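Every protein chain of the complex appears in place save one, which is left out.
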Amino acid sequence: MDIVNGPDITIRLSGDAGQGLESSGAGFVLAAARAGLHVLGTPDYRSRVRGGNNFFQVRVGNSPVYSQPHEINVLLALTADAVTTHADSVMEGGVVLTPAEVNVDDSLLRPRNITLIQPPLVELAKQHGDKMMTNTAALAALAALVGFPLQAIQDVIAKNFSRKGAEAVLKNQAVANAAHEATMKDAGRVPWKVSVPAHPQPRMAIAGNQAFALGAMAGGCRFMSAYPMTPATTIVEWLSSVPPEYGMVTKHAEDEIAAICMAIGAAYTGARAMTATSGGGFCLMVEALGLAGMTEVPVVIVDAQRGGPSTGLPTRTEQGDLLFAVHAGHGEFPRIVIAPRTTEDCFEMGWRAFNLAERYQCPVIVLTDMLLAGSIKTIDPVDFAAVPIDRGRAIELDEHPGDGFKRFEFADDGISPRAFPGDPEAVFASSSDEHDETGHINEDADNRVRMMQKRMRKLETAAAAARPPELYGPADAETTLLAWGSTYGPCREAVDLLNADGRPAANLLSLTDLWPLAPSTEDLLRDRRIIAVEGNYSSQLAQLLRMKTGVSVEGSITRYDGRPFSPEEIMEQVKEGQFAAV
Amino acid sequence: MDIVNGPDITIRLSGDAGQGLESSGAGFVLAAARAGLHVLGTPDYRSRVRGGNNFFQVRVGNSPVYSQPHEINVLLALTADAVTTHADSVMEGGVVLTPAEVNVDDSLLRPRNITLIQPPLVELAKQHGDKMMTNTAALAALAALVGFPLQAIQDVIAKNFSRKGAEAVLKNQAVANAAHEATMKDAGRVPWKVSVPAHPQPRMAIAGNQAFALGAMAGGCRFMSAYPMTPATTIVEWLSSVPPEYGMVTKHAEDEIAAICMAIGAAYTGARAMTATSGGGFCLMVEALGLAGMTEVPVVIVDAQRGGPSTGLPTRTEQGDLLFAVHAGHGEFPRIVIAPRTTEDCFEMGWRAFNLAERYQCPVIVLTDMLLAGSIKTIDPVDFAAVPIDRGRAIELDEHPGDGFKRFEFADDGISPRAFPGDPEAVFASSSDEHDETGHINEDADNRVRMMQKRMRKLETAAAAARPPELYGPADAETTLLAWGSTYGPCREAVDLLNADGRPAANLLSLTDLWPLAPSTEDLLRDRRIIAVEGNYSSQLAQLLRMKTGVSVEGSITRYDGRPFSPEEIMEQVKEGQFAAV
Amino acid sequence: MQPSDLSLNVFESDAENTWCPGCGDFAILRGLKLALVEAGIHPHEALLVSGIGCGSKLPDYMHVNGFMTIHGRPLAIATGAKLANPNLHVLVVNGDGDSYGIGGNHFVHTCRRNPDITHIVENNQVYGLTKGQYSPTSEKGFITTTSPDGAIEAAFNPIAVALAAHATFVARSFSGDPKHMARMIVAGMNHRGYALIDVLQPCVIYNKLNTYDWYKQRIYRLEDEGHDPSDHTAAAARAQEWGDRIPIGVFFQTEAEHAYEQDVRALAAGTPVESATRLHRDPRPEQYEALRQRFL
Partner (left out) sequence: MQPSDLSLNVFESDAENTWCPGCGDFAILRGLKLALVEAGIHPHEALLVSGIGCGSKLPDYMHVNGFMTIHGRPLAIATGAKLANPNLHVLVVNGDGDSYGIGGNHFVHTCRRNPDITHIVENNQVYGLTKGQYSPTSEKGFITTTSPDGAIEAAFNPIAVALAAHATFVARSFSGDPKHMARMIVAGMNHRGYALIDVLQPCVIYNKLNTYDWYKQRIYRLEDEGHDPSDHTAAAARAQEWGDRIPIGVFFQTEAEHAYEQDVRALAAGTPVESATRLHRDPRPEQYEALRQRFL
């Protein structure tokens, strides 16, 4: 496997919503993954169903790719509008591939020496299938240009269109053949080539939300209730697509309040249960979050962040919910907040969230974001056998706690024995009111103080086992970037860019366990020149760290326009040294 | 006016829920207020309607009283249970007044030299009225013991029972007469006397929630939607009791989501509108809070805090919602958080909240708490004429903004011109999606960045005008207490106790404007040995201040059992120097 | 019918009861215990979910698996519990404010969803625990602190709405008649699907209008007038009766519809609770291979 003329190639597929770009893009990612390449595919779309310019960007590399670069090599544009909109992003000497039927304003391309290639893709699609298959034609044309084997594209077409029937497969394959053939003559005009090894190592091509869903199933989650909300919807949609044999129960609820309440009801009875939403839906879940905190129900809640506040930028990315997630709910109760940084993390958090929830008997909030949720990445095949299950202090159905079972025993580490309704030996009550050890309502001051302390001790117990910030790059460096969530990817690549000349200019501290913080956090932060890089306005992680450790960052680099960071812009801002105050 | 044998007297009225203690207590407070005394009356009740021990504690003083002390002078107990429960709180040499019909275990009293006085109150009530009037009898007996004029009690009976009819008034007055007479013989056994001036200066006796409601009306609020929730309910109840001539529209909504949404709808059209709830209801309002933030609607939300998390201690006090209120909502938007410390503050916040909301075009959260909400205090009569009204950049109906009105203009201070629907010259749209200056949905990155910055600039504008922490006591002192909300009262008195010997041992920094913080906050905090005193588990104000200023407190004194602080316990903890870490 | 080991005192709890003397909730507590004995359900076999309010304290006062949750949400929580473990007998008990006020959305959707849950509403037509505000079921003109001029909204009619929302079992009972109530609850538990039992429950403190006497003068039994519970139209007509004559009994019942969980195909593979328990002892990673293949 090799990429000719560069460590990687980035291709942007662009057109109107409804032209099938995202599925073409995903098809290309899968084909490249099967061919043993490292790929990252990132969608960009508006809050509308048809029309309006969308794009899907694919970066293909020899080694793992963590983000989308500032400039693209090839633009595959299905409409004139797509060319106009994205021409600026094409690098000097890059390529624009567009159907001959699209009228292109050459003046946008010529000054920057961009090659325009225009096979008659619409016509070919009509001729061999139908006009709707123009995206298939474009994909095959693209393969021809970058030397990617047509067979790999054909295989993916076979897989993806199989549920639409044999005719759909055949027609799309015919269109692909024709487009590939018609475009081969231009292949010489494109400098970058992807060459594929004979025996590629298989990789999974998976979106963050799918990885999370798969991880959740691996972790024993068999109940999910949710109300649709971008970018969380694909979790419940994917789990709903799992065949009944898996026993995966999903419920599309009437609203987010019902969604979290159903999950709490399910978790209460002993299932591993979750819900997923975005910030607006999470707002509605806050009261029930407190119920789970008070009655110690291990429910998992995914907040897939998008641009806020309110409806905001509903199809774009942001990291704006951190301080809210940590403080959501009136009164004080333990909760755990974790955030995946990569697609691999998404899978791991999928099962880990349930272990944490059951071990500490509290709600766990998983903060993912649009960029992670929707981007498709190649990852090493996940290993289900290695997934550990930890159900904490759940008593077995054949244990005999006997009379007067103390569900809320004043345990030293705060973790009381947990039974499930149905156990003849452990009939018990729980109440959202303050309660005694047996779960009955109790207003006495002494009991209150002890029960509050018992609950809050769980936070210390959980902190002791939390993962500390992780260092990437040289142990010591002039500048330490600080990141969480999907911003990890571009930061990591920015560190590599900054250190490219061998000098330890930068390293990166990244956190997955955001609340409670590992006790070593303060030590890890001290005596560094830290620049927080966050996809929000107010550098929320930096604020959280100052609140909890007293350590201040030097400044921050923020982005809140709903678009992802590129490694190049982080590098440049670090070099310029102009940071926002926190 | 004078209190004999002490600067003040504290009397606890106790019995079962439903025995009319709270109204007797309130009656006594009013009588004392009319007599020109300074009074603070504080209820303590359980989450039940009848039965179970409750109490109402009245402190009467020569000068303003800010809190309830650790020990009481007189216990007025209507049941045997009340004696058992509260005997410990009676000071050495104190008095227990209880109907002769109540069986008292003398061994609880004798060792600590407590005088027991038992007139036949139940019998007298039956004889002159009915058994339900035992509380009236007890009140008159109390007056006899502490030398409080019977006439003042009779006047209040006349006022309070007038809606129940002349017979109720006469019977209660007869009961009072008889009880007073029967108890006079024991008056000599009580050392503390309240003597009343001939021409007392009138004071208002008012609960915090009523003061807030009155302040809101003074500030032009004429719309309130709410869903009942202790301890906020009395705000909407009181405003509902205002006669129709005042034009005060209240709406008991189907839930808290509807409550805040109705208030937002009303504020949007140009009314001064609010809602009130407690933490659990506030949780449900968070999504709409973000709507108000995004569409810049000046809605006022009262969160009357009570013991959390979840249903928690529903009739008890707490200060557990601060960090939640500051961070509630996904994404980032300006909001203002203010908290009254005293009953006087409650009135002021009532109108000030609307001025802030309209000036900065954002939601204002008023954090009050059970202790303030329900305590009845004497205050100087409020002055309506002095209440300023500031409607901010609201355009007048006769201004002519003309075509293409820019409701969300990119103003330098973030504050754009505001019109109200109905203005023929300023038809406009608003959207919870990101929008352009005219309010129409817009996803462009540039517009997003500018609009986000415009909104967030309002926070800086508001911070510049925010009230800085206020100092009480000597400018320099060994220890600085830090307080907000109702904890101000006991802290203020603790400072006086600590400085009683003339040495500047302590002073107090208290905040009303919690978010955004005044820019001078950091300077005011620096170089002091600060002990935060908070009615919560985790010292939320101290955390907030560290997050925003980097300044750490030395430690904290916390209480989270739902009971108020006493000045004595704060003093003692300061002296002992054992603090919780923050 | 009664298993020998079951009697009322099996359900006895020593928690202090905080209801006012004379409160209609006492009879509901008794009616529910009677019903469980009658139906042969042991404390560990049932899960009783409530919200917040006077009536919602009920689970605290009996020995049974009880979950006292938050205001308005017990139906949603109960639905999750039922789907995770269909072997439990899941019941909900909550007030009129909880059920039809703040909980109204879950109510209408649970009706059409039809999970096998028995729902007992303590309908005192007022907000008790918060000290007497009007509730959705308060009659027009009802004077409270939040309706000082009398309520000006048409009262919510739970029977009519449940019928319109596709409920498959709709009944009403009365606190003055615990045996009738027990009968209704048993019928509701035997019904395969969602069963609404709206119980007219006098609040002796805050509702001076709809008292025991007021009800006794008006109540009649549907069965006494030959009402046919399979007749939806007749049920809807009876649902409109209020004022002079108030029907109690089963308004409507149909077994023509499946309970929701019967149609959840994934449940055939084992319940979510069983899956979690199995996994705890015996992880079976091989079953995931097919899922993994989707991404390869």
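Going by the order they are written in, the chains are A, B and C; count residues from 1 in each one.
What we mean here is this: a contact is a pair of C-beta atoms (placed from the backbone, for glycine too) under 8 Å apart; a residue touches a chain by one contact, two chains touch by 3 or more.
Keep in mind the model is a prediction, meaning the values are calculated, not measured.
Among the displayed chains, contact with the absent chain in the complete complex occurs for A, B, C. When the missing chain is restored to the complex, the residue among C:Glu38, C:Glu241 or C:Glu257 that touches it is C:Glu257.
Among A:Thr311, A:Ser375 or A:Asn507, only A:Thr311 touches the chain left out of the display.
Among B:Pro64, B:Gly265, B:Pro474 or B:Gly550, the one in contact with the hidden chain is B:Gly265. For the chain left out of this panel, the touching residue among B:Gln210, B:Thr342 or B:Gln540 is B:Gln210. Although one chain is hidden here, its contacts on chain A can still be listed: residues 18, 46-52, 227-230, 233, 236-237, 240-241, 244, 250, 252, 254-256, 280, 310-311.
Against the chain not shown here, chain C presents residues 102-105, 108-109, 112-114, 136, 149, 152-157, 160-161, 163-166, 233, 236-237, 239, 257-258, 260, 263-265. Along chain B, the points of touch with the absent chain fall at residues 34, 202-206, 210, 214, 217-218, 220, 222-223, 225, 242, 244-251, 253-255, 257-258, 261-273, 287-288, 290-291, 295, 381-382, 384-385, 387, 389, 391, 394, 397, 420-433, 439-441.
The rule is short, and it goes like this: only the chains that are shown with their structure count from here on.
Between B-C and A-C, more contacting C-beta pairs join the chains of A-C.
As a whole-number value, the distance joining the C-alpha centres of chain A and chain B reads 45 Å.
With centres taken as mean Cα positions, chain C sits 37 Å from chain B.
Separating the centre of chain A from that of chain C, both taken as means of CA atoms, is a distance of 40 Å. Chain A has residues 257, 287, 290-291, 295, 431-433 in contact with two or more other chains. In chain C, the positions touching at least two other chains are 52, 68, 70.
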